[in-house]
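What follows is a short report on a single structure.
One protein chain omitted, others in place.
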Amino acid sequence: MIAVLKGGTTPEQTEHLVAWLKNMDLDVHISEGKEVTILGLIGDTTKVDMDLLKSLEIVDTVKRVSEPYKQVNRKFHPQDTVIEIGDVKIGGGHFAMIAGPCSVESHDQIIDVAEAVKKSGANILRGGAFKPRTSPYAFQGMKDEGIRLLLEAKKATGMPIITEIMNVRTLDLIENVDIIQVGARNMQNFDLLQELGKTRKPILLKRGLANTLQELLMSAEYIMSEGNENIILCERGIRTYETYTRNTLDLSAVPVLHELTHLPVVVDPSHATGKSSLVPAMSIAAAASGADGIMIEVHNNPACALCDGAQSLTPAQFDTLNARIQKVREAIV
Amino acid sequence: MIAVLKGGTTPEQTEHLVAWLKNMDLDVHISEGKEVTILGLIGDTTKVDMDLLKSLEIVDTVKRVSEPYKQVNRKFHPQDTVIEIGDVKIGGGHFAMIAGPCSVESHDQIIDVAEAVKKSGANILRGGAFKPRTSPYAFQGMKDEGIRLLLEAKKATGMPIITEIMNVRTLDLIENVDIIQVGARNMQNFDLLQELGKTRKPILLKRGLANTLQELLMSAEYIMSEGNENIILCERGIRTYETYTRNTLDLSAVPVLHELTHLPVVVDPSHATGKSSLVPAMSIAAAASGADGIMIEVHNNPACALCDGAQSLTPAQFDTLNARIQKVREAIV
Amino acid sequence: MIAVLKGGTTPEQTEHLVAWLKNMDLDVHISEGKEVTILGLIGDTTKVDMDLLKSLEIVDTVKRVSEPYKQVNRKFHPQDTVIEIGDVKIGGGHFAMIAGPCSVESHDQIIDVAEAVKKSGANILRGGAFKPRTSPYAFQGMKDEGIRLLLEAKKATGMPIITEIMNVRTLDLIENVDIIQVGARNMQNFDLLQELGKTRKPILLKRGLANTLQELLMSAEYIMSEGNENIILCERGIRTYETYTRNTLDLSAVPVLHELTHLPVVVDPSHATGKSSLVPAMSIAAAASGADGIMIEVHNNPACALCDGAQSLTPAQFDTLNARIQKVREAIV
Partner (left out) sequence: MIAVLKGGTTPEQTEHLVAWLKNMDLDVHISEGKEVTILGLIGDTTKVDMDLLKSLEIVDTVKRVSEPYKQVNRKFHPQDTVIEIGDVKIGGGHFAMIAGPCSVESHDQIIDVAEAVKKSGANILRGGAFKPRTSPYAFQGMKDEGIRLLLEAKKATGMPIITEIMNVRTLDLIENVDIIQVGARNMQNFDLLQELGKTRKPILLKRGLANTLQELLMSAEYIMSEGNENIILCERGIRTYETYTRNTLDLSAVPVLHELTHLPVVVDPSHATGKSSLVPAMSIAAAASGADGIMIEVHNNPACALCDGAQSLTPAQFDTLNARIQKVREAIV
């Protein structure tokens, strides 16, 4: 960690600060210049409150040179983490093909889609029961009943299931769910993260709309610091000025996260682009970038022409896409 | 509401859609062009699920021409809402000067700051007890004890107090707090908003780091749709590419929100800029823009040179600033 | 095109506006609602000045439902444009592998790199002679001498060359350059675009740091409206709040642009990420997304350990990468 002191700092002030830092078992190297003085802090700086240090009158800037996260850091855990859900593995070369509808809508819908995507090669079923909606007047999901239907689809197909949780109070309800999804809006709901850290459930943690990759890793650290090491990170697009796509898919997150952490990284091109026509190209690109899995919305309701989601693929489209993804995965090995 | 249909839409598909829309008691005006067909939907469109409509195969784009929020909408409630907390009023010409430390740290600290800011003209005391921190290893606030100390400061000075809530489970704890703050990270924690909607406490709702003003109003609508009309909106800076300031204070939010809603709007220049040297200019500018209040961090701990927050003013600086703010407020009447 | 009129508009005002629009040979369909009136404008709306229309007192919003660009629009030119530079083709299934150093530094450097990348499979040589630099004190490129050395490398290897132009006054100088690059900062230098439109040189037009895809297409329309149809679009990352990568590579630009335009699209992962360790993954992802070419910085100067660019690959790394890119390209056919 580096602290740059302001121009007019007196020797007494500097001494005072250096003494305080040494008290934290840090070595302090001082480089005095005409305009500024630079302190190099050497030792275990993870416990230094950077905001506090920054806030001192005499301090101009503070910069970490080692990462503020520990348990999720690849430096201290070089081998890939592999998440196991029954027979399905994610990470370390194991690929998750997660597919299913945005929302669970009915018994037949979820069973039909589950069977279709399983046949096409999906190994995890997704489906929303609790839906975070911008408007209080919009459909908020089937809730408890949606969870019940998901569990039926799990029973019928043998596929592990993933669904979103929005509230610690629903934790009991979803104890038979295989993977708990933390949505983008909850990435920094720290109380929720800590509760999930006390379980041993696999958690799929989505990057927030305006969060940096470091903040995503800090949120994973929240979960892991409570003892739960089963974390899957998910890039799902960030908010930018571009309006043609719903969000801007930041695929460079995949190689960046693979450098910084041992946790698996999946990509959600459906929510990122918001347009089904863009999902195939971005799914294939995600696989090529080295992602450990892809999460795709698939919908099937021939009886209701009104329900074909703008960002959902049909089972037939998913079938074609999955084959192409597998070919690309073979090509990059 | 306008729906634009894609080029190749068949007459049958258009009829099917129009019939569905008429079922919702909407009048549908059709403008057929060579490349596209435009549907004008007239009537109460607040219940139309825009995402569902958008998701139809034949629909190219959907655009609301009336706002998706109702209860917070100035159109249906032209006069300013005035929030009353004992003798203190906010909105409709009444100005809230909210001041206090970022975190409650000790009995003496909070009492001293409270007395100082009251003397300088503040009418509401702020202080953090539960602190959302990016890192699980950073100080998370004094929690229950912090609330207790805030209540002591309230008793000592007679000032109403405001503090942040991060979790519905702490609602009981803060029943004697006067204003509950929902932080930027929780602006779309819809479960929390709905719980707060069931109380009658004044809520200060901060704009999220990457949220539009319309999303802020939809979150206020979540609270109000449960029956709680005591909402204060707060602009506290948004996340942009500029790194010199911690966030980018979007002061145009003040006149925009005043056009769109009857709710009072306060500004938090301390969190927005992250630098105490910028707080005076931006506080004065906020007052000049027509804000109904300003929330400023003030810290006072002469015994500990290490604690003067980068974004906090000293009581003396606050005293000077408050006088200048009042002069500007008189000038713009 | 749709125009939504404000609530209080009088019948006379509406009539006045409708008459004006009909004068432009547009059919106007009127949908009158209680709160708003919607005008559907049918016909050739490309000449309607949207800003002017929007600026009218009585107009609330205006929305195009057909694109504001014509010549670059795939709707009116469904087949892919193929750019030909001697034997090298770009677009319509032909892939450009553009490689070379960020800046031309010396005769030996550019010849060595050119020979190395050619051997590894590159078919176009890149090299900067005029360098746009944020600071007036930074190295601005070898300028004329850089162009001369590039032409020598072209002669030595037979590869076509691409270099950036910053000013119409240097057009003469680069008449033997094969492809002229317009950098991100000049994407909306409209005078430069119009001058380049008067030539018949292939132009590689980079997306600006904060420009939408529609603005990129409008800039291409500037060139094409002057008669030059040889345009290659280039995604090179946009500016967001994320600071880990230099820019955020928006790979969804590739399928989006392929939907909207017939022009070829190449990707520059070196400038987008700013880190050589991320270039391989993002190059492979770009190829998988369907890009018509990739532009990669390659540097080779074993004598000077100080010059290995943060975003440049060595010739050996490029050799490995190119083989992987070709495998992915085969997999996605």
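To keep things simple, chains are lettered A, B and C as they appear, and every chain counts its residues starting from 1.
Rule of thumb we're sticking to: a contact is a pair of C-beta atoms (placed from the backbone, for glycine too) under 8 Å apart; a residue touches a chain by one contact, two chains touch by 3 or more.
Computed from a prediction, not measured in an experiment: that's the story for all the values here.
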Q. Of C:S55, C:S106, C:N176 or C:T320, which one is in contact with the hidden chain?
A. C:S55
Q: State which residues belonging to chain B touch the missing partner chain.
A: 210, 212-214, 238, 240-245, 248-252, 254-256, 259, 272-273, 277-278, 280-282, 284-290, 324, 327-328, 330-332
**Q.** Sites on chain A contacted by the missing partner chain, in the whole complex
**A.** 2, 4, 27, 29-36, 38, 40, 42-43, 60-61, 63, 65-66, 239-241, 243
Q | Touch list for chain C against the chain that is not drawn | A | 13, 16-17, 20, 46-47, 49, 51-52, 54-57, 68-69, 132-139, 166-169, 185-186, 188-191, 194, 208-210, 215, 218, 221-222, 225, 239, 305-312
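In this text, only the chains that are shown with their structure count from here on.
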Q: Would you kindly say which chain has the C-alpha centre located farthest from the C-alpha centre of chain C?
A: B
Q.
Please tell me the distance, in whole Å, between the geometric centres of chain A and chain B computed from their C-alpha atoms.
A. 27
Q) Using the average of all C-alpha atoms in each chain as its centre, how far is it in Å between chain B and chain C? A) 39
Q: Hunt down the residues of chain B that sit against at least two other chains at once, touch-wise.
A: 239
